[in-house]
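A single protein chain has been omitted from the complex, and every remaining protein chain is retained in its original position.
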Amino acid sequence: MIEPAERMAIRLTVNGREIAREVTARRSLADFLRDDLMLTGTHVGCEHGVCGACTVLVDGRSARSCLLFAVQLDGATVTTIEGLTPPTGLSPLQQAFCDRHAMQCGFCTPGMIVVSTELLEKNPAPTAGEIREALAGQFCMCTGYVNIVKAVEQAAATARGARGEAS
Amino acid sequence: MRPHTLADAVELLSGGDPDVKILAGGQSLVPMLNLRLLRPAVLVDLNGVPGLDTIAPDAGGGLTIGALVRHADLTAAPLVIERAPLLAKAARHVGHAAIRHRGTLGGSLAHADPAAELPAALVALDARFVLEGGKGRRHVSAADFFQGLLTTALGPDEILVEAHVPPQGPGWGFAEIVRRSGDFAVAGVIAHVRRRPGSAVRCDVARLVGFGVGDRPVRFRAAEDLLLSDDDGLSIARVAGAVACDPPDDVHASADYRRHLARILTGDVLGHALERTEGARRS
Partner (left out) sequence: MSGPWVGAPLPVKEDVRLVAGRGRFIDDLGLPGMLHAAVLRSPHAHARIRSIDARPALAYPGVTAVITGADAARLSGPIRPLIPTTAAVPDYCLAVDVVRYVGEPVAAVAAMDRATAEDALELIRVEYEALPAVVDPYEAMRPGAPLLYPELGTNVVWHDTLSYGDVDAAMARADGVLRERFVIQRYASTPLETFGAMAAYDPGTDGFEFWTNDQRPGLTISILAASLGVPQSRLRLSCPDIGGAFGNKRRPAYLLICALLSRGAGRPVKWIEDRVENLTALMHACNGVMDVELAYRDDGTLLALGVRDVADEGKNLLTPTQHNLIKLGNIANGYRIPAIRYEAWSVLTNKCPSGANRGIGKPFMCFAVERSMAILARRLGLDPAELRLRNYVTAAEMPYTTPPGAQYDSGDYPATLHTALERFDYAGWRAEQSRARQEGRLLGIGIATSVEPAGTNLASYELVTGRRSVSGSAEAAMVRMEPDGNVRVAIGDPASGQGYETVIAQIVADELGLVPEAVSVARGFDSSVSPWLYLSGNYSNKFSVTDVGAIVGAARLVADKLRRLAGHRLEIAPADLDLRDGAVVVRGAPDRRVAFAELCRTAYADVLGLPPGEAPGLEAHHAYQNPLAAPVDADRRVRSQLVFSNAAHCCLVEVHPRTGVVTVLKYVVVHDCGRELNPLIVEGMVHGSTVHGIGAALLEEFRYDEQGQLLTATFLDYLKPTATDVPEIEVDRLEHPSPFTALGAKGVGEGGAIPGPAAVANAVEDALSAFGVTVRELPITPERVWRWIVRDQKS
C-alpha cells in the first residue's frame, strides 16, 4: 500500500532525454511534465480527457496526459510539443501553422501539433475530411478550425514536395 | 500498485475492498478520479501484467482477445478485421484516437457504460468473458455479464482477463447517432444475424442489440423473435416496429427520442446486415 505522499521512482525518456524522478502515485503525467519537468507547452483544459489540450505522444501514439499517472510511464517514451520543435527554428508543420495563422490564443496549439504530426505520419496525403476527423478530439475556441485544416494540408503538400511526390 | 502477474493482481483485490480499483486504460476511470467522483485508496495498474494484451485466433474460427488490448489495436488488427469486423467497426467509434490508444477492451466492458459501443458489440457477438478471481477462473457470457447501470458480474476480487469471440457471420450492421463524432452514442444498434436460406428477411440467428437505450446493452427480443419466426410476410419495417426498450431520459435526449432512434437504427442495421449476407452469398 502506497501512502498518498509516498514517492515512487520512475525512469522514462522525455523528448529524447532520459529522465529519472520520484513522483507520488496521484501525479498526473500532465502535471509531471508541466511542474516537475518545466515542460509547460502541454496545457490542461478540462482534466477529463475531452478537450485534447493535454495530448502528447506516449510510445509514439497520441494520448491524453491528463488521464495518465506519471507512475504509469516508467519505461515509456514521451514526446511533447517541446520535442516536436527543432533546436532552432520551427518544423515544417509548425511553419505551416504560422504561415496559415492556424492559431490565435495558442492554448490548443501544442495538442493540435501533436495530433497533426501523428496524422501525417500515418496518412501523408489526408483529405480535408480526414484532417477534420483526426482533429475532432481537439477543441479550439478561437480559430474555427479553418486555418488549422489548411495548415495541415499545406504541411502535407510540402512534405510530399520534399519527397518529390506529386501533390 | 503495479503487479507483474495476474495472480498478484488478484491478490491485491482479494480483500474485496471497494476502495481498490483496477487501472487499465484509464480513459473512463481517471476522469472520475479527476472529478472526485471516485476516491479509490489503491489503484491496481494492470498494464504491467504480461499476456493480457494479445489477440489470438481460436481453432473454431473465432478470437481470444486479451482484456488489455487497446481499442486502437482492435480497429487495426488484421485478425479482428477478418474474423470480427463488427468489433473493429464498433471500436472505431470509441472516442478519438488519443482515447483509443489507451482505452482497453476490458476497461470498457468492466466499466459497462450503457451507451458504450463495445459491450453491445460483444453481446451481439455472443462472446464469453473469462474472469479471474480469488476463487479461480470462470466464464460468463456477455449476455449475463452486463447486469445494470455500470454494473457487471465481476466480483469485487475479480478481473476480466479475456474475451472469447465466436466466429462472426457476414450478416452484421452497426449504426449509432451521436451529437458529435466520437461522443457516447445517444442511441445505437448492432445487428448480427444469419439470414435463412430462401428468405429475404427471416433469419435463423438473430441478435439485435441496442446501446444507449437502457441501463445495459439491450437485446430487442420481440424484434428478434419476429426475425426467427415463420412469418413470410416479414419486412424490415415490421421488425423495426417491434423494437421495444425502456431508455433513459437525460440532458442529451429523452426516452421517447431514444426509442424512436432504436427503431429506425434497427431498420438500418438490419438492412445492412441482410445486404452484407447477400453480398457474401454471391461472392
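General remarks:
A and B label the chains in the order they appear, each numbered from 1.
Criterion: a residue touches a chain if its C-beta (ideal position, glycine included) is under 8 Å from a C-beta of that chain, and two chains touch if they have at least 3 such contacts.
Please read all numbers here as calculations on a predicted model, not as lab measurements.
Annotation: of B:238, B:252 or B:272, B:252 touches the absent chain (contact as defined above).
Residues 26, 34, 39-48, 50-51, 53, 80-82, 85, 90, 94, 97-99, 101-110, 113, 128, 131-133, 135-149 are the ones on chain A that touch the missing chain. On the side of chain B, the interface with the absent chain consists of residues 35-36, 177, 179-184, 186, 251-254, 257, 260-261, 264, using the contact rule stated above.
The rule is simple: only the chains that are shown with their structure count from here on.
In this assembly, the C-alpha centroid of chain A lies 30 Å from the C-alpha centroid of chain B. Interface residues of chain A, counted against chain B in their complex, comprise 1-2, 25, 28, 47-49, 52, 55, 58, 61-64, 66-69, 71-72, 74, 115, 118, 133-134, 136-137. Of all the residues in chain B, the ones that touch chain A in their complex are 1-2, 23, 26-27, 30-31, 34-35, 41-43, 45, 47, 72, 95-99, 101-102, 180-182.
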